[in-house]
Structure formats: structure tokens, C-alpha cells
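Selected chains from the complex are presented in situ; the others are not included.
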Amino acid sequence: MDTLLQLAIGNLLSPMVLFFGLGVAAGWLKSDLAIPEAISKGLSLYLMLAIGFKGGVELASNGVAGTIAVALVLALALSFSLPVLAYALLRTATRLDVPNAAAVAAHYGSVSIVTFVAATGFLGYRAIPYEGYVVAMLALMETPAIVTGLLLARRSKPAGPTASRSPFLSREVAREVFLNGGVVLLGGSFAIGWITGDNGMTVMAPAVVDPFKAVLAVFLLDMGLLVGRRLHDFRAVGWPVVAFGIYMPLIGGMIGLLAAYAIGLSLGGMTLVAVLAASASYIVVPAAMRVSLPQANPAIYVPLSLAITFPFNLIVGIPLYHAAAQWIAGM
Amino acid sequence: MVQLYRKKRIDIVVEAARARAIIEMIQAVGAKGYTIVPDVSGRGNRGVRDEGHLSDVFRNMLIIVIAAEEIANLIVEQSQPLLENYAGIVVVSDVEVIRDEHF
């Protein structure tokens, strides 16, 4: 069992985190280093396809245990309920109004795929296995939080005649929730991995396994550039909200950890579920909120989940949740 | 010389998240066509909007419609409630086109 310090240093000195740091520095200093948007989107699709496919193959080769149904229900429960906690904290500890608090809350019930992928990289580096179906949990956790967020937002009085126009879950948002590109690709690749199993893996491995960590490192460079450019948006967000972006993942992570422990996941699985609960969406939920909760300000929720919670989880959170999982598992 | 007909041109710059609603409105009021420049950035009352990466949340679109004056008026009017809470501007100008029946 590694000490927390060893874990932290090992994480800090991995190419993944270093490339992220390079990106942050370059973005912060306004270097003109930029990865073309198409490449960046392509890399992110690659990560979803690869992580989904590998999860499916893993599930196929290890068989479906009884735990899986429980785990999937847990995932849904976490995504639906975490925003309630987040909302309560935000309304208590910050000055955000109802729509903004609801919108931010929705982000923290959902997940960040890249944080998850970075955590699998962290585990892979240490040869720690995890249950393949955790990937299915990831897919399931992406969107339920959006529904909770919108329900929470209803608490504000609809202002004026236009409010009546937008139904609770418009067709557009429903599509965002159920047919979101990320969810479809992740879930679909998972299913294909499950169906084709090891035969499929023979075909896909040279692309989805071998270069996976290196692609992740390059993607993190790009994430770093984005984060670095948004670091100055901090001030607009306000310190109480920034603080929320740090303690909410800690709280969420611990809840996820205990829940995962309760249903009997392995060390790797516990770490990953903690990461899922701790991480916040910065692609899917912002898009859904912009369409269905336009009163909420994207200049608050995007920098918060992208420029604060994401780096925090990547650098501090992952080794921390893992150390906590080791500690619980070792009890 | 070719005969020209007077029409209105409407340029709408709007954040991507609202473009679909605007386009549906444009068709609903009876405009016969529109053109979209899918990826423009800009600055307005709501600050700089140019973060194309990651999500469309900070991206604008430019929608151009050529239409008869009555339809143009409808578009201008109905764009107002749709733009509440969203970044966007609506600009009208005079233009001439060739085939009257086409617009």
C-alpha cells in the first residue's frame, strides 16, 4: 500500500498530469499553442469509444455478477440525488440565486468523462484492476442530474409571460438527456465490446489499448490549455463559489466511496466510483442548461467545473480518493 | 436589364444554443429560406463569446434571411422574446433581389 504522499507524487510526475500542467501554463501565459478543435473533439470521442469498448470486453470476459444491477441502480441514485445536496450547500454557503444554484448543482450530479479516464490511467499505471461495468455506471450518471437540476430550478417563480412557453423537459432537452452523443458513444461502444468480447478486442486493441494513455496525455494537454485560458474567470465566479468547487468534490467523493464500499466493489472500483461522484460535467450539462435554464449564467458554471473542480480532481482528488479507498479496503 | 425587387435582409447573431429556436421561428412566419454561417465569434453586452472548444455554450451563429417586408417585420418582432436571456442581436437592411417569387 502506497502512502498518500507517494501516490500524490507519482500522480504529479506522470506524463498525463505533466502535459496537463504544460497546457495550463501555456494557456495562462497566452501562448498561441492551440490544438485544432476537430482534433480535440476527435480525441474526446476516441477516449469515450476506447473506455466504453474496454469496459464491455472486460464485462464479457469476467461475466455478469449479481452486483452489477445494484451498481447500476447506485449510479442512477447518485446522479439523481447529489444535485440536491449540492443545491442545499450552494443556497446556504453562496449567494447564487435559484436558477444558478440549480444549474451548478446539476453539474455535480453528472460526471466528467476525462476525470474518469484519467483515474483509469492512474489505476492502470499501478496495475490495479477494476470492474468493467463501472464504465456503464459512468454512462448512466451523465444525464439524470440534469433532470434534478431542472426540478430544483422550478422553485423559482416563473417570471413573466414567456416563462410559460418552455415546458419542463422540452424535446430538445430530452434528446440532450437520452441521446446525448457522449452517452450514445460510450454506451454503444460498451455494448459492442460486450458482444464481440476478446475477438473484438483483437481487432480494436492496436487502436484502443496500446496508444490509450498517450492519447489521454495529449488530450489533457488540450484540457490544460482550456483551463489555463479560463483561470482568470475565477474572479467573476466569487470565492464562496470557488470554495464550493473544492469541497463539493471531496464530499461527493466520500459519498461515492462509501456507497461503492457498501455494495462490495473492489479497490479499483471504489476509487472510480468516488471519482464519478466527485467529478462535475463541463460539456453535456452546460449544453443542456443553456437550452433549458437560460437564466443561469454559463460564465459561472463552466469555469467552476472546468477550471476548478476538474484540475482539483485530476491533481489532488484522484490520489486522495484512492488513498481513502485503500484505507477503507484495508480496514 | 434584369428587374430587381426590394426585400429586407435580416442578420441575426445568436448563441448556438438558441439558433434552432430562431430558425424554427423564421420558417414558422413564412420566410422561404435562410443561410447560416455556423461558426462566428464576437463580443457584445454579454462579453466575449469565442470559446468554440468543448461545447457550443460560448459559440455564436450568424443567420441571414432575405424576405418581404411583412415577413421581415414578423421575424424582428418574434425574435425579441426568443432572445430574452440569450446573447443575440437582430439587424435589418434594404436589399434587392432578382426573382421576386423566390423570397
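Quick notes
Every chain is named by a letter (A and B) in the order it is written, and numbering of its residues begins at 1.
As a convention for this text, contacts are C-beta pairs under 8 Å (C-beta built on N, C-alpha and C of every residue); 3 or more make two chains touch, one makes a residue touch a chain.
This one's a predicted model, so the numbers in the text were calculated from it and none came from an experiment.
In terms of the labels on screen, the copy numbers for the complete complex are A x3, B x3.
Quick note on the criterion: only the chains that are shown with their structure count from here on.
Chain A and chain B have Cα centroids separated by 35 Å. If you check the complex, the residues on chain B that touch chain A are 15, 17-18, 20, 47, 51-58, 81, 84-86. Listed in rising order, the residues of chain A touching chain B in the complex are 37, 40, 162, 165, 172, 222, 226, 229-230, 282-283, 286-287, 290-291, 294-295, 298-299, 302, 306.
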